[in-house]
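A protein chain is absent from this complex, but the other protein chains hold their places.
When the chains are written out, they are named A and B in that same order, and each has its own residue count from 1.
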Amino acid sequence: MPDRNNLLRVEHLRKVYEATTGDVEAIGDISFTMDAGELVCIVGPSGCGKTTLLKCLAGLLRPTGGVVEMDGSPVTGPSPAMAVVFQEYGRSLYPWLTVRGNVELPLRHKKLSRAERDKLVGDALEAVGLAHAARSHPWQLSGGMQQRVAIARAVAYQPEVLIMDEPFAAVDAQTRADLEDLVRELHRSRRISILFVTHDIDESVYLGQRVLVLSKSPTWVQEDLAIDLPPERDQITTRALPRFTELRTHVYDQIQRAKRGQAVAPQSAR
Amino acid sequence: MRVLTPRRLRAVRKAVLGVVGLAGFLAVWQLIPTLGLINSQYLPYVTDVLARLFEESVDLAFWRRLGTTMTSWAIGLTVATVAAVVLGTVVGLVPVLRRATHTIVEFLRPIPSVALIPLAVLMFGIQRQAALVIIVYASFWQVFVQVIYGVADVDAVARDTARSFGLTRREQLSHLVLPTALPYLMTGLRLAAAVALILAITAEMVIGNPGLGRMIELSRSAGDAVGLYALVVVTGLLGLAVNLVFRFVERRVLSWHQSVRGEEAR
Partner (left out) sequence: MTAYTGRLAGPPRARGVGSRIAVSFGYALGLPMLLLVVWGLVATRGTSRFFPGPLTISEAFVDTWVGPAFVADVLPSLYRLGLGITASIVLGIAAGTVIGLVQWLRELLEPLLEFFRAIPPPVLIPVVMLLLGITDTMKVVVIVSGAVWPILLNTIEGVRATDSVMTETADSFRVTWWERLWFLVLPAASPRIMAGVRQALSVALILMVISEMFASSSGLGYRIAYFQRNYLIAEMWSGILLLGLVGVFLAVVFGLVERRVLRWYHGIREVNRA
C-alpha cells in the first residue's frame, strides 16, 4: 500500500562487511515503512544486525544496497530529521560537559537565539525529569539518569524520528520500567515518532504499536506485527493482560524460529 | 582490491608511508645545504653524515666510547632502581611514612638533576662517579614514585580477601602487593631507562667524563659539524633501542595484565 504518510521508508536494504576471512553479509534484505507518530519496535535474536540496521537508518553507515528514505528524500548521511539514543550512554555523553552542555551541544549549529536554545534545553530536561541536575556532570548521575540525559539531548534536537538503540540494556530492571514509561509518555504527549531497537521481547510488546521481528543474520523482516493493546499502558495492568501474554509468546516463538533459521525468506519483499 | 584484504592493505600502506616519510626527511635534509638555504658548515650534507656514521661503525674506539656511556647508564639505572624499589615499598606500605615524607618528595622531585652537576663535579671531579650522581638522582624519582603508587594501589577487596583467608604478611607481599605494583614498576623502569640515558650523555657533555657526550662536545668545539650530526643520530638510535627493549620487556613481563592486553587488542 503506497502511503503519503510514510515518514521513513526502507527498501531492500543490504549491508555486507568486508573482512579478512571473507565478506560477511550482515543484513540480507530489509524492507519496511514507518508512519509519522508511530512507535515501532524492532526485535531480533542476538547478533542479527540490529545495530547495523540502525546505523544504516541513521546515516552513520553506508548500506551496500537498497534505499532509506526520510520524508521522501534518500538518507545519505546523518539527517537533522533523526536523533539517535545510543545504548552506551557512558560513551555517548561527553563527561567533560555538564548535563546542560551535553543537551545543548547539538543545538549550537542550529541558528537559534540564546533564549530559544535555553528554552529547548530546559524544556527537554524538564520532560525527562532532570531539570534539577542541569549543572551536574553525567558521571555524577546514575545509569538511568544518564540515559535520561541522552534522551533529553535527542528530544531537544527536535527530530522527526527518535532512533533508540537498545537504550535500556545496561540499566537495572526497576529503572528500566521507569524509562520505558518515559518513552511511552514522550511518544504520547509530544507525538514523537520513535523507532526502538531492543533484544527484550517483553519490552518490545509493551512499548510498541508495531513490532518488527528480524531473522538471524543475513537479516530480513520475518514478521511485521501490529500490537493491538490499548494505548493507555502501565507496567502492572498491561503486562497482566492475556493479550499481552499471547503477543509476547507469539514474538518469542518467532524469535526461536529465527534463531533456528527455520523461517523462510520471502522471495521478494512486497 | 580483492587480492589484498583491507587490513593487510592498511599494514602495507602504513609501512610504505613510513619509509616514504623517512626518505622524504633525508631528501629535504640533503636539499637544504645543496640549495644553499643553510651553509653546509652548519647543516652538513646527509650523505656526509651517513658516510661518517659508517666510518664510526667500523672504528673500535667509537664502540669503546659507546660502551663507556652505556656502562654509566647501566650502573646508574641499577643503583637507582634498587634504591627506589626498597624505599618505595617501605614508604608505600606504611601510611604514616607516606604522609610524613610527602613534602620532602614533592620538593626534591622537581629539582632538575642537572642542577646538581656543579656539586657532583666538586665532589668527584671529571669522573664517572660525578655522572652517576646525576643519573641516579634523576632516574630514582621515576621508579620511586611509580612504586609508591603501585604499592598503595592494592585493591581493597583483594586485600580484605587476603586477610580473611589469613594470608601471612610475606604471602600478602608476594601474592598481592607485588602483582599489583609490577605494572607500575615496569612503567617506572621504562621511564627511568630513558631518563638515565639522557643524563648519562648530558653529564658527559657538561662534566667532560669520557663517553659519547664528550665526543659531541668535542666535535662542537672543533667545528666538526659532520661528526656532531653523526653523533646526534647515534644517540637517537640509542634512545630508540632503549625504548624498544624496555617496551618489549614490559610487554613480556606483563603479558597477563589487562593494560597490556588492552593495548594489543587495539
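Everything that follows uses one rule, which is that contacts are C-beta pairs under 8 Å (C-beta built on N, C-alpha and C of every residue); 3 or more make two chains touch, one makes a residue touch a chain.
Remember, predicted model here, so these are calculated numbers, not experimental data.
Touch with the chain that is not drawn comes from one residue among A:His12, A:His137, A:Arg188 or A:Arg239, which is A:His137. Only one of the listed residues, B:Gln127, B:Gln172 or B:Asn243, touches the absent chain: B:Asn243. Within the entire complex, the positions of chain A that touch the omitted partner chain are 55, 58-60, 78, 80, 82-84, 86, 88, 91-92, 94-97, 101, 105-106, 108-109, 137, 139-140, 153, 157.
Within chain B, the residues in touch with the undisplayed chain are 13-14, 17-22, 24-25, 38, 42-43, 99-104, 106-119, 121-123, 163, 197-198, 201-202, 205-206, 213, 216-217, 219-220, 225, 228-229, 231-232, 235-240, 242-243.
As a working rule, only the chains that are shown with their structure count from here on.
Work out the mean CA point of chain A and of chain B, and you get 51 Å between them.
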